[in-house]
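Following this message is one structure expressed as structure tokens.
Missing here is one protein chain; the remaining ones are kept as they sit in the complex.
Letters are used for the chains, namely A and B, taken in the order the chains are written, and counting of residues starts over at 1 for each.
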Amino acid sequence: MALHPDRLFPIEVDARVIARRLFNTVESLPIISPHGHTDPRWYANDDAFADPASLFVKPDHYIFRMLYSQGVKLEHLGVPRQDGRPVEADGRKIWRLFAKYFHLFRGTPSRLWFEHAMETVFGIEDRLDETNADAIYDRIASRLAEPSMRPRALYKQFNIEVISTTDAATDELSEHDAILSSGWDGRVVPAYRPDAVVDASRADFLANVEDFVALAGTRLDYQGYLEAHRVRRAYFKQRGATSTDHGHPNARTADLPSSQASALFERVLKGVSPDDADLFRAQMLTEMARMSVDDGLVMQIHPGSYRNHNPSLFRAFGTDKGADIPRSTSYVEELKPLLDALGNDPRLTLILFTLDETSYSRELAPLAGHYPALRLGPAWWFHDSPEGMRRFRELTTETAGFYNTVGFNDDTRAYLSIPARHDMARRVDCAFLARLVADHRLDEDEAHEIAHDLAYRLAKRAYKL
Amino acid sequence: MALHPDRLFPIEVDARVIARRLFNTVESLPIISPHGHTDPRWYANDDAFADPASLFVKPDHYIFRMLYSQGVKLEHLGVPRQDGRPVEADGRKIWRLFAKYFHLFRGTPSRLWFEHAMETVFGIEDRLDETNADAIYDRIASRLAEPSMRPRALYKQFNIEVISTTDAATDELSEHDAILSSGWDGRVVPAYRPDAVVDASRADFLANVEDFVALAGTRLDYQGYLEAHRVRRAYFKQRGATSTDHGHPNARTADLPSSQASALFERVLKGVSPDDADLFRAQMLTEMARMSVDDGLVMQIHPGSYRNHNPSLFRAFGTDKGADIPRSTSYVEELKPLLDALGNDPRLTLILFTLDETSYSRELAPLAGHYPALRLGPAWWFHDSPEGMRRFRELTTETAGFYNTVGFNDDTRAYLSIPARHDMARRVDCAFLARLVADHRLDEDEAHEIAHDLAYRLAKRAYKL
Partner (left out) sequence: MALHPDRLFPIEVDARVIARRLFNTVESLPIISPHGHTDPRWYANDDAFADPASLFVKPDHYIFRMLYSQGVKLEHLGVPRQDGRPVEADGRKIWRLFAKYFHLFRGTPSRLWFEHAMETVFGIEDRLDETNADAIYDRIASRLAEPSMRPRALYKQFNIEVISTTDAATDELSEHDAILSSGWDGRVVPAYRPDAVVDASRADFLANVEDFVALAGTRLDYQGYLEAHRVRRAYFKQRGATSTDHGHPNARTADLPSSQASALFERVLKGVSPDDADLFRAQMLTEMARMSVDDGLVMQIHPGSYRNHNPSLFRAFGTDKGADIPRSTSYVEELKPLLDALGNDPRLTLILFTLDETSYSRELAPLAGHYPALRLGPAWWFHDSPEGMRRFRELTTETAGFYNTVGFNDDTRAYLSIPARHDMARRVDCAFLARLVADHRLDEDEAHEIAHDLAYRLAKRAYKL
């Protein structure tokens, strides 16, 4: 289906016309992408992308989780096995399988992102199916060889102003150095994600921490460990980082006396109990917030995913294979230790995300509508979708307003979906605003200002970009 | 009020026109009713229904719970008491009481189902009230004597292709045998519902299990008990069953080593603790799933109801009197033991239901959008309603798509409401699809295909009917 200019706008006539006017003024704003998972090597090396299946199917857990749910084996989609046993290597065969099952994506955001990329990047308006799979594969494949399809050219085509990657605390950031020294004028910044040296329940935790303190040149005790964070945060900041990111199973925080925190660290370095690991993660969120007050890095918490829920799939294929499942997540008591310490400090910006929509109106909007340090991240992951974004606004705006939110995050590994995702977010926000104008809750001049804020200014301001 | 041809369609003009086109192609499709509680004796004996009150009021807990909530005594509605003390026997008096309080049903699905039956079965377009109660009673009563009002004739009039009853594991299914041997061409299949021999918290559990193994001809130990399930499942399957059904207080599953499961069984046969009863139910869900892999019966879990919440009402009137109240229900950790064992097995179809709508987007859609064995049942019980069905689609489609859902269940004891309920579901699904077409998320040809799938094909396929 060709992209319709009114897609995702209100279906009520008056509101649709207002939405058009709003969107018209924000459609072409540059993309601020303050949180995502694109590969810094793309921008450093500027290599051509491989075949269509490697671009659209193999790396996208939204795509292959849906195919898997209907009985397609991951091996047949070319997803590499942990044991190195062979998987499908023929991109065309993978693509045909994707085309055969393309109807599964009806009503999903993946479908809309895919078709946006097809049309805006490749000029393809046909709906993928088994009959045209080969022809479309060939068209894409032939285009991928062109210089205009390289990562840096696409960065310009996508009108990206700045994009953040997400990087382990022990990452040397050599690609970021390479980008900086290359003279290219794109802006790619890292984000400090220390989960691997914070989550003591991981099998590799001790080894990670040993590498971490060695890299930072500090001692393997709690003070040395904290110092290592400071060292590495400064290292990231020097390379443009403005934020940290923390992916935890829950939103628990703690603020232990120093001696207890130190003893806890010693315990988790040895064999760890689940309770201690949870408490250590909780303690580290407050330590990270304290460091953010000092160094100004914006802090993000992404809680509530049960990672690797499917153990046999995990053994065969590893992490990030579509088997992460959200859980009930609460914030009111969980965040209190951190907020008691730093919630009133205007130097801290703590951006909260959730996979549990029940927290929007009950907890997150009331918290963000009070604490100076708190802001709400946009609808996340499974909720990065038209209905999910609409619910986010409907459930948070009346209590937290627009200005305790931070614009849009694309949060993706799929490079070609970035403009599609920002386009979707801008459309859905304009649709929401248009309805408020249409039923006279808001004046249209205000809606224009808010649309611009949501599409561009709020992300730039909240993330200090 | 006369049934309006556009009822439940979008009120936006463009979408309404699309919804009409979609509904037009599915309105007359045969009814697949894969899960419900109609009485097999109706089809076996084909007796006339009694008076209007016995048809519409006395057996319908949706109706009398609402009247009870406003102070009407169940005795006055003819609901039989457990102690046999007299209750109102005059159908006309009961009917007048119903008519007097009919305004309570404004905005409820019961109202819409009732009026659909009134008009399509009895040709009555007047809105029930105290002034016309007697006249309407007489019209219905006179029609009930006609041959066209017998269950088998209505089955044909309703355009039912197949309907499933729900039957205890110890049921002889003699009515099903009678139907099969009668030469009638209606298709009425049983479903295996073993709750009474699985829920050890019931006072009659030991007696039920003793009857159960006796009936199956197996021993009263754990292996014999499991074998009895296999025997009875085969018995059901021979009579057309394609599914099992499990109504549990929560969605907990377990997969104990055989020796522990066996010891647990021995314990619950004697005085049982609530913890053991819960664990035994959990264990049995996994055992049932294993048997489903072997015999192909589709498995349904209906969790999360606090049954018989009102003890004085329960003592006076027994079960199913409108006092079952939903509770917060979670699935992510609860289902894990079963899913670890069988979630990736394509031979298993496990259909999940919920009374806790918060689980739709947070847990159920992410789970069903990943595990090959999982499918989502439709909006259930209190959510079998226009708003409930709309929320179900809005909250599940973007993550699980349409094809991890299974179409509609009417789940009713009220025979005349069956076409009304399917009509409502088809309208609400077409309305949902029409909105996706109107804002260009879906092409209309796809919406037609999905509408047909949701109304007919998905239920048939998922339930193997």
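Definition applied: contacts are C-beta pairs under 8 Å (C-beta built on N, C-alpha and C of every residue); 3 or more make two chains touch, one makes a residue touch a chain.
None of the values given here were measured: they were computed from a predicted structure.
S.K.: Using the touch definition up top, pick the residue from B:L112, B:A251, B:I418 or B:A462 that touches the left-out chain.
M.R.: Of these options, the touching residue for the absent chain is B:L112.
S.K.: Go through chain B and note every residue touching the omitted chain.
M.R.: 1, 3-4, 6-13, 65-66, 68-71, 103-109, 111-112, 127, 306, 309-313, 322-328, 355-358, 382-383, 385-388
S.K.: Identify the residues of chain A touching the omitted chain, counting contacts across the whole complex.
M.R.: 10, 12-15, 330, 332-333, 336, 339-340, 343-344, 346, 358, 361-363, 365-372, 374, 394-395, 397-404, 435-436, 438-443, 446, 449-450
Basically, only the chains that are shown with their structure count from here on.
S.K.: Averaged over CA atoms, how far is the centre of chain A from the centre of chain B? Could you give it in whole Å?
M.R.: Measuring from centre to centre gives 40 Å for this pair.
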